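Of the protein chains in this complex, all but one are displayed in their positions.
When the chains are written out, they are named A and B in that same order, and each has its own residue count from 1.
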Amino acid sequence: MTKKILTEHINVPGIDTFDVYRQQGGYTAVEKALKTMTPDEIVEEVKKAGVRGRGGAGFPMGMKWSYLAKPEGVPRYLVCNADESEPGTFKDHYLMKHIPHLLIEGMIVSSFALGANKSFIYVRGELMYVIRILEKAIAEAKAKGFLGKNILGSGYDLELVVQPGGGAYICGEETALLESLEGKRGNPRNKPPFPAVKGLYQCPTVVNNVESIATTSWIINNGGDAYAAIGVGRSTGTKLISASGHMRKPGVYEIELGLPVEDFIYADEWCGGIRPGHKFKALVAGGSSVPILPANLALTLANGEKRLMSYESLSDGGFATGTMLGSGGFILFDETSCIVRNTWNFSRFYHHESCGQCSPCREGTGWMEKVLHRIEHGHGHQHDIDLLVDVSKKIEGNTICPLGDAAAWPVASAIRHFRDEFQWHIDHPTEATQPGAVYRGEMALV
Amino acid sequence: MTTESTIQFTPERLAEAKEIIARYPEGRQKSALLPLLHLMQEQEGWTSTEGMDYIARMLDIQPIEVYEVATFYTMYHVQPVGKHVIEYCRTGPCCLMGGDDVLAHLKQRLSIETGQTTVDGQFTLKEVECLAACGMGPVFQVREQYYTHLTNDRVDEIIDELSKQA
Partner (left out) sequence: MEDTKPQLLTVTIDGIAVEVEPGTTILQAARKIGPDVAPPAMCYYQPLKGSGGKCRACLVRVAAGSAKDPRPMPKLVASCLTAVQDGMVVENTTNPQVIDARNGIVEFLLLNHPLDCPVCDQAGECDLQNFAFDHGKATTRYEEDRRTFEKKDIGPYIQLHMTRCILCYRCVYTADQITEKRVHGVLGRGDASEIGTYIEKAIDNDFSGNVIDVCPVGALTDKTYRFKNRVWFTKPVDAHRNCPTCSGKVTLWYRGDEVIRVTARKNEWNEVTEFICNTCRFETKKTSDWIIEGPTKVSRSSVISANKYRADLEKPSFGKRLAAAEYKPIHDERDMSQLNIQQLPPERFAKTLPSAVEPEP
């Protein structure tokens, strides 16, 4: 069994209630932090832990905290990003639903560290039932004196507000989230200024993912060094992986970073292998926006070593032969999956979710979707593949926020690794548009 | 020059609305816009212009600020909808689990296409993007309820169940 930090008690009956969570050692981090530590000491522990942003960007959380501006007389805010919408990712949903107090405890500790007296949890509106779970848990914590005025007699005040989104993937981008929280359209802001300087209501703000904030309780209780001892290299700690697609056991798994991809897929403790009778064709390792990899590259690096579930190993080889850990949305494709169809599907997603503010993304995502739709439906032209590559290049890096990159990478990588499959769709439109038709040409299935 | 609205919150919802508005710092009451729109839609079933104008007055903002927001986010139904709105996930991971086939069955069962409402006004079918339940696909949502691991049979059961609700 690997180390469990977040999900150790997740199967304890009644863990969603304050009392059971407390019996399992919950809220000790709040006691320790508020009674024995200064905010700076907490930031220092989180820095030592080396925990990297779990929402997808992988930016070191302690570093992000230390950038927070602290002008006199200006409130500071902590906002938890629970807008989980990246296709393939459902870990925050799982965590908040089953063990809401873990997030609340983390919010209290983190808010104290940052000097925030009002903190927000921005949850995607579709998860209204999870919002109600969180609100109930907050009321419980407040009744027990862990929220509100003068928490545990420490003199520290904190209000937690759960804010529902309205249905927009883009609000997972931190500045779009802040706009949405201010009651506006979810248009990402131009940066700089970064939220650490001008965030919510133009005040210094830290935005962190649910899973990132949830780690802080353990870090306070056990120390940053203990956390950093888990994992591999700069990929410290554990990571929740949302596993979906053609595997025996889809679900959310907490793994120690550094676990070989092969073990994660095939061992019974995790995905339990490809669904019976089928072969492994491709992998999206970190949510729909990261580059897709064919099976052989997913399992091994270019030098023949095993690929590991870590930030560094997954991105080994750059985009030529690597991908990214992203948010840990692990989508597995077997040989029955059509890469062209899936690429079109993801492309449709980004087209649908583009906020429409900047021209490359607004126009480019729609263009790519339409071309992919044509290819998938038997109306592709010879020049379409190169066109897609070119359009994706003209979007990538030229947009206000990373949604442009997120839309470009899946298309560019699918063509990079599965170009023959696209060509087959163009060359054999009748065959390719039969129900269930999949390219059966030469490719490395595992 | 907003329309004189006939729509307003019920006393319980009005109290909740006031509690929501009070959550935000002084002068930042616009932050309550998304939650209030949810509250209004929960009450009325959809998000009408009258409802939006009412919220605009309540938050002391221009009606256009509400329209801009309501049309940006996909959860607000700015057209009348049926009693049960089925929001069906059409994104990759659900499709890998047979989401397309189940959707086709659902359409056949309800005799409607995406975006339409059944003649009896019971069901509206919408396709939505990822609902963050990929490991449990195919998935759809009706109001706050997630229905997971959908199959054709399961869809039939759910529709039967929902049809019986008064």
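General observations
One rule holds in what follows: contacts are C-beta pairs under 8 Å (C-beta built on N, C-alpha and C of every residue); 3 or more make two chains touch, one makes a residue touch a chain.
All values reported here derive from a predicted model rather than from experimental measurement.
Here one chain is not drawn; of B:Tyr24, B:Tyr54 or B:Phe72, the residue touching it is B:Phe72.
For the chain missing from the display, the contacting residue among A:His9, A:Arg54, A:Arg76 or A:Arg185 is A:Arg185, taking the whole complex into account. When you scan A:Ser119, A:Ser310 or A:Thr365 for touch with the missing chain, the hit is A:Thr365. Among A:Glu353, A:Glu376 or A:Glu421, the one in contact with the hidden chain is A:Glu353.
Although one chain is not displayed, chain B still touches it through residues 1, 3, 49, 62-65, 67-68, 71-74. Hidden from this view is one chain, which touches chain A at 168, 185, 190, 351-360, 362-367, 370-371, 374, 381, 387, 394, 397-400.
Heads up, the rule we're going with is that only the chains that are shown with their structure count from here on.
Taken together, the chain B residues at the contact with chain A in this complex read 23-25, 28, 30-35, 37-38, 59, 61, 65, 68-70, 72-76, 87, 90-93, 95-97, 128-137, 141, 143-146. Those residues of chain A that touch chain B in the shared complex are 75, 84-90, 92-93, 118, 124-129, 132, 159, 161, 163-169, 180-186, 201, 242-246, 250-252, 288, 329, 331, 333, 337, 341-342, 345-346, 348-349, 352-353, 355.
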